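The complex is shown incomplete by one protein chain, all other protein chains being positioned as in the whole.
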Amino acid sequence: MKLVDLAKKLGGALEGDAEIEIRAVAGLKEAGEGDVTFLSNPKYVAHVAETKASAIIVPISWESSAPCALIRVENSDQAFALAGELFYEAPPTPPQGVHPTAVVDASATLGEGVSVGAHCVIEAGVVIGNNSVISAQCHLAYKTTVGENCFFYPLVSVREFAQIGNRVIIHNGAVIGSDGFGYAVQKDGTRTKIPQLGIVVLEDDVEVGANVTIDRARFGKTKIGKGTKIDNLVHIAHNVIVGEDSVLCGQVGIAGSSTLGSHVILAGQCGISGHLTIHDGAIVGAQAGVMKDIPEKDFVMGSPAMPHMLAKKAMANMILLPKLKDRVKQLEARLSELEKEKDN
Amino acid sequence: MKLVDLAKKLGGALEGDAEIEIRAVAGLKEAGEGDVTFLSNPKYVAHVAETKASAIIVPISWESSAPCALIRVENSDQAFALAGELFYEAPPTPPQGVHPTAVVDASATLGEGVSVGAHCVIEAGVVIGNNSVISAQCHLAYKTTVGENCFFYPLVSVREFAQIGNRVIIHNGAVIGSDGFGYAVQKDGTRTKIPQLGIVVLEDDVEVGANVTIDRARFGKTKIGKGTKIDNLVHIAHNVIVGEDSVLCGQVGIAGSSTLGSHVILAGQCGISGHLTIHDGAIVGAQAGVMKDIPEKDFVMGSPAMPHMLAKKAMANMILLPKLKDRVKQLEARLSELEKEKDN
Partner (left out) sequence: MKLVDLAKKLGGALEGDAEIEIRAVAGLKEAGEGDVTFLSNPKYVAHVAETKASAIIVPISWESSAPCALIRVENSDQAFALAGELFYEAPPTPPQGVHPTAVVDASATLGEGVSVGAHCVIEAGVVIGNNSVISAQCHLAYKTTVGENCFFYPLVSVREFAQIGNRVIIHNGAVIGSDGFGYAVQKDGTRTKIPQLGIVVLEDDVEVGANVTIDRARFGKTKIGKGTKIDNLVHIAHNVIVGEDSVLCGQVGIAGSSTLGSHVILAGQCGISGHLTIHDGAIVGAQAGVMKDIPEKDFVMGSPAMPHMLAKKAMANMILLPKLKDRVKQLEARLSELEKEKDN
């Protein structure tokens, strides 16, 4: 696409050679000839001078020069996103119907427009809603139900009786409904398995990342509320309840029977102990270890987690400890001096 | 089932409408009409008043009222577990024999009653003991041996030569026997792979969670002892030895060549450095980072891990640091005052 045409489509003002052929979008550092890049985050201003892109999308207010053509726009982030979509070649839509190598039980019910990929296994009693895509090599166990317009990527597995809503996206390798981790300790120190008889419920518009594991409940439901988004390699234990529109970042772990409210944010690698309540709108910092309930809209950090202002102060003081030790040492010397003089 | 019949089966005393039809079990908060719920953990007493269950199983000693029928029993946790089993509809038993789509090498030896699911791949020299279930889409590589009465869920993969005992359960997506992470650094800073020629041994009654990874040994064995239970997304590196009846909670990581004794408990997200010994009965707190050997039955916390009493004290003091700083400041002021007076 000629740069002048791109600028027009983005509603931007072009400065530079209108005839340059743009073929792709790329980040400031990665961009090369034929790429259009963008500046949005002020942190990256210094990188503009070094970009090898053929053109850059900048805010209207941009005052410095650039080593390539410019497109000035109101919102450079949005304009770049639009450019990205203009240059994107989408992969083909998965074909409707059941691939001949898929093994689909005769008692399964498939809606209209459903796609079941190669080497899938769909067990007895499964129900899949209209226009849902079950990509290759997925496994849907006995009597799982999947709503409409879902998209399961390859190698997803769902254990028996799981209930999955509409427009749910599940990425490769995720496991929905594995057994909860529950054992009864015997007198001789061995453990016997506690049957895990409950299910997993994923409500509408949930997205589950790659290689995530969500355990079924001991009884009842492990439930992920409407619109909640889960990043890769997250572990959600049995009987956890997550509210609506919450966000669980990469490698988060939630122990058994904890309840999260709505609009909760768990940053990467944090952990939530069992049987806790994390109230609506709470935010948990990266790597925090939560051992207590968190009130509504609180922001906690640290392991063990504490209110983030306290955690920051504690951390700052910890770094100042050597100075404090010196001050105590000086006090001791001065006091000894005084005491000596008094004795004389 | 009528409530009166349920109470009889649980050996409990009914208070309320004997004719209520109960259809399922559920937690206090999730329960609705037709559900029976229970109170066992005193933490949840306050939730009883709000339950929407049709009946609740309580300890004999329960003195408050409830918004639904009651069944009093000696052990409400056990009675609820029994109720759960009464209402549970189990999925069908996997069919014996080899699914026609499975690819099983002619040299593999399958015991009596073995089930091999759709799209499995069983390589040459594999041996599977009587009554073991290899669910759909699993991969057993060259000369792996699996004992009797094992249950592998879908999409489990086991690398060559692994030795798996009896009654071992492996959940979806777990990887047994991937290469250890070992490289020799060359003079130019590149790394060459050190061959990982050992195996993984899982002894009897081990359970392995979903998407767990257990690396094969460089030489010899990575071994998980009899009865040890491993939760989801745990990482066990090459040449790790775990004793009997130990418990590894979600997202734990153990670096290469460390040895764990028996009855060890590793809480969620903790990490064990390489070449350490964690002795029998040791307990490691959640998110702890273990850098030293742990003596028998010690309980450590923190990162780096220390004895848990010390860790708690250090943590408490850290929070009190601002006060300590104030006290030092006051001391300095008072001392200056004294010194000034002395000079006068």
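Letters are used for the chains, namely A and B, taken in the order the chains are written, and counting of residues starts over at 1 for each.
Definition applied: a contact is a pair of C-beta atoms (placed from the backbone, for glycine too) under 8 Å apart; a residue touches a chain by one contact, two chains touch by 3 or more.
On a predicted model such as this, the values are computed, not experimentally measured, just so you know.
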- Task: Taking the full complex into account, find the residue in B:11, B:67, B:92 or B:195 that is in contact with the omitted chain.
- Result: B:195
- Task: Touching the absent chain in the whole complex: find that residue among B:139, B:167 or B:279.
- Result: B:139
- Please pick, from B:1, B:86 or B:324, the residue that touches the omitted chain in the full complex. B:324
- Message: Take the complete complex as the reference. Which residues in chain B touch the chain that isn't displayed?
- Response: 101, 103, 119, 121, 123-124, 137, 139, 141-143, 155, 157, 159-161, 173, 175, 178-179, 181, 183, 189-191, 193-195, 197, 211, 213, 215, 217-221, 223, 233, 235, 237, 239, 241, 251, 253, 255, 257, 259, 269, 271, 273, 275, 287, 289, 303-304, 306, 310, 313-314, 317-318, 320-321, 324, 327-328, 331, 334-335, 338, 341
- Task: Spell out the interface residues on chain A facing the chain that's missing from view.
- Result: 25-27, 29-31, 41, 43, 80-81, 84-85, 88, 91-92, 99, 101, 117-119, 135-137, 153-155, 169, 171-173, 205, 207, 209-211, 227, 229, 231-233, 245, 247, 249-251, 262-263, 268-269, 286-287, 303, 315, 318-319, 321-322, 324-325, 328, 331-332, 335, 338-339, 342
